[in-house]
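The complex is shown incomplete by one protein chain, all other protein chains being positioned as in the whole.
Moving on, here comes subunit A:
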Amino acid sequence: MRTCLIVDDSRVVRTVARRILEELQFASREAGDGQAALAACQEEIPDFVLLDWNMPVMNGLDFLRALRQLPSVRQPIVIFCTTENDINHIQQAIEAGADEYIMKPFASDVLQAKLVQVGLL
């Protein structure tokens, strides 16, 4: 089973995302901020990270930059999922190493389509 780390400070968003991803046969873990997510990745690298932008302690962009510096045998696919929908944010995310970007609000079929695009489904 493929593994996923859902990183979002909203418990509601994490629950909804977990439900969608479990239907797609992903085993999910959760983190409420970037620092907790980084610790989770150091413990075990998931196949992909679904990542919010604005979070306390460490935001999604800083997490991504730190993640890409981790000495790991493999890097996870990272899909941003955020209300930061302007082109500058998207460009920053891609430059920092994001593989895909979902602009909230979104329909569940969009997440599925992005997972297909990045080769996870």
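By our rule, a residue touches a chain if its C-beta (ideal position, glycine included) is under 8 Å from a C-beta of that chain, and two chains touch if they have at least 3 such contacts; residues count from 1.
Throughout what follows, contacts and distances are computed from a predicted model.
> Out of "Xanthine dehydrogenase YagS FAD-binding subunit", "protein-glutamate O-methyltransferase", "Septum site-determining protein MinD" or "Amino acid ABC transporter membrane protein 2, PAAT family", what name does the UniProt record list for the absent chain?
"protein-glutamate O-methyltransferase"
> With the full complex in mind, choose from A:A40, A:M58 or A:M103 the residue touching the hidden chain.
Residue touching the chain left out of view: A:M103.
> So that we can see where the missing chain sits, which residues of subunit A does it touch?
85-87, 90-91, 94, 98, 100-103, 106-107, 109-110, 113, 116-117
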